[in-house]
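A protein chain is absent from this complex, but the other protein chains hold their places.
As written, the chains take the letters A and B, and residue 1 is the first residue of each chain.
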Amino acid sequence: MGGSEQKGIWSRLENVPREILYGLLLIAFIIPMVRPIGFPIPISDESKRWYNWIENLPDGSVIMIDFGYSGGGEPELGPMAVAVYHHMFRRGGLKAIAMSTSTEGPLLWEKAMAEVNPGQYGAQYGVDYIHIGFITGTETAMAAVGKDLRATTSTDYKGVSLDQFPIMEGITDASSFDTLIVYTTGGDQSEGWVRQWYTPYQVPYLCSTLAMMVPTMLPYRNAGQIVALLAGATSGQMESLVGKPARGIKSADVITTTHILVLAYVVLGNIAYYASKASRKG
Amino acid sequence: MLVTGRIFALGMLAVLWIFIIGGMELAKKKLPTFRRLPGLDALPEMMGRATEMNRPVHFTTGLGSLTESVAPQLVAGLAVLGYASEMAAKYGVKIIYSVYAAQVMPIATELMRDAYIRAGKIEEFNAEDQIRYLSGEQFAYASAVQGIAERERPAANIMIGPFYAESMLFSETFFRIGAIQLAGTARGYQIPFFAVVCDYLLIAEEIYAAGAYLSKDPLQAGSIRGQDLGKIVALILMFVGVVIYAFGSNALIDLLKM
Partner (left out) sequence: MSLMVRRQIPILIVFVTALIIMADYFLQLPPIDAVTKKSWTSSLVTDIQNWGIVLAAFALGFGAVNLSYLHTRHISRRTKGQWPFSIWLLLIIIIFAVTGIRYGATSSTYSWLYNSSYFALSATVYSSLGFYMTSGIYRALRARNLESMLLLIVGAIAIMRNAPAIAVAAPIVINMEAWISAIPTTSAQRGIMIGAALGAIALGIRTMIGRETGFLGRLTEAEKGG
C-alpha cells in the first residue's frame, strides 16, 4: 500500500464523518433495546446505602419527595422514581408526600404512579401517598414549604383540601419529615434542597440526578449533607435490589454497548491521530 | 438572640460585606489590575473573523432569569453582552442575542442600544431582529438557537451565563457550522462540555470578573477584589483547618459549627 494511501486512510479515520459515528451509535442503542443481552449489573455501595436507608426507616416515617425533573429527564429518572416507590410501598409503614419544583412534575408523578400501581401493595392515595402539587419559585418554594407547608399550599395537585387526607395530619413544616428524596434534572433543585432543608433543618437527603450532575453534587455527598447520591442511569441497580426489573435494567444493556462503542471511537481516534502524525513526519 | 450554628456564618457574611464595599470604595481611587483572561482578549479576533466572513455574531446568556439563584451568572453575561455589542457595532458586524427569559429583554434592549450609541452606530441597531425572545422552555429555546445557527451561520458564538443540558447542543452545533466559540458558566455541571468543544473558556467566577475586566467599571472591579479577599480567607481557613485537624484538634470544626 502506498504511503499517500496510508496517510489518506489515517486521515479519514481521524475525521470519521459524524453520520457514521451516529449511525453506529444508533445501532448500539437499538440492538439491546430490541433484544436484551443481559449484561451483569454490579450493585454499588451507594445503591445499597440508599436501599438500606429506606429499609431501616422506622414505621410511620414521613418522606418528602420532590419530582423536580422535566420530560427530557424522565427516561433516566423515571425508572429510579418507580423503583424507589416500589420499595417504599412493598416495605410498608411509610408515608410518601410528593411535591414538584418543576412544572411537569405532577404529570410525571402520575406517569410514575401508573407504572408503580400502588393498589397492588394496598397503598391508598391520601393515606399512604399524596402529591401536593407544583410550587413555583424553586428555592423560594423549598424554603416556604420547609418553613410552613400549610401556608404555602393548602390543596393537593388536584385542588382538594389537604385537611381531607389522613396522611397530612400533623404535617406542618420540614421538621415533620424524616427523609427527603429528590429526583431532578436541575442543579438549582438538587443544591437548593441542601441549602433550604438540610442546612437549616438537618433533614436526611437522598438525591437522584442525571449522571452528568453527579460529579458536581459529590462535594455535598462527601461532606455528609447528602446520605446517598445516585445517577438515574443506575436505576437498574435499584430495580435489582427491589426485585422489580423494568426499564432501568433494560437500559443498563444499552449503556454498556454504547459505552463500549464510545471507547472504541476514542481508541480509534487516538490511533489514527498518532499514525497520521507519523505518516506526515515520514 | 443569635441562632446557634449560624454565628460563624453571620461573622463571615459581615466580613464579606466589609471586603466588598471596601473594595468598591478603594476601586474608585485606583482600579485593581486583573490577570489576563485569554477568552476575553480573543473577542476582537472573533469580531474580526465575523467581519471578514461577513457573517453575524451570536450571543446567548443561557437559561435562568433574574429571579433565580443563577441571576449572578445572567448579570455577568449581560455585562459582556454590552461590551460585545459595542465592539460588534464598531466592526460593523451584526450581533444576534438569543433570549430565554422574557424579563431580560428590556434590559438587553437598553444595554445594546447604549452600546450602539457609544459606538456611534445607533442607526444600525434593530432590536426586533437582533434581540430574539425564543422560548421560556429549555429545549424549545435550545432548538430555536440551533435553528439560528443553521440558518444564520454565525462566524462566532459567545455563550456566557447559566447553562444547563443545552450547552453541549449549542457547542456541537456551532462547532459544526465552523463558528469560533467563547463560553463561560459558573454551573459546574456544564463546564466540562464547554471545555472539550469551545475554543475559549471562562471557568466559574471568571465570568463575574469578565464584566469588570472589559468595562473597567470601578464598582464591578472593586466587588471582584472583595470576592478575591473572601477567597483568601477561605483558603487560610482551609489550610489552618487541615493542619490543626492533622494534629488532632477539632477547634476549627467547632468554630465553623458555632
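To be clear about the criterion, a contact is a pair of C-beta atoms (placed from the backbone, for glycine too) under 8 Å apart; a residue touches a chain by one contact, two chains touch by 3 or more.
Note that the structure is predicted; figures quoted are calculated from it, not measured.
The chain omitted from view is touched by exactly one of B:88, B:119 or B:142, namely B:142.
When the full complex is taken into account, the listed residue touching the unshown chain is B:75, out of B:75, B:88 or B:214. Against the chain not shown here, chain A presents residues 16, 18, 21-22, 25, 39-42, 44, 70-75, 103-104, 106-107, 110-111, 135-138, 140-141, 143-144, 147-148, 151-152, 157-158, 200, 211, 214-216, 218-219, 222, 233, 236, 252, 255-256, 258-260, 262-263, 265-266, 269-270, 273.
If you put the missing chain back, the residues of chain B touching it would be 1-3, 6-7, 9-10, 13, 16-17, 20-21, 24, 28, 65-67, 69, 71-76, 78-79, 101-103, 105, 107, 110-111, 114, 133, 135-136, 139, 142-143, 151, 165, 168-169, 171-173, 186, 188, 191, 193, 196-197, 203-205, 208, 217-219, 223-224, 226-227, 230-231, 234.
Here, only the chains that are shown with their structure count from here on.
Our note on geometry: chain A versus chain B, Cα centroid distance of 29 Å, whole angstroms. Here chain A touches chain B in the complex through residues 18, 70, 72, 138-139, 185-188, 192, 210, 212-213, 215-216, going by the rule given at the top.
By the touch criterion stated above, chain B contacts chain A in their complex at residues 68-70, 138-139, 164-165, 176, 187-189.
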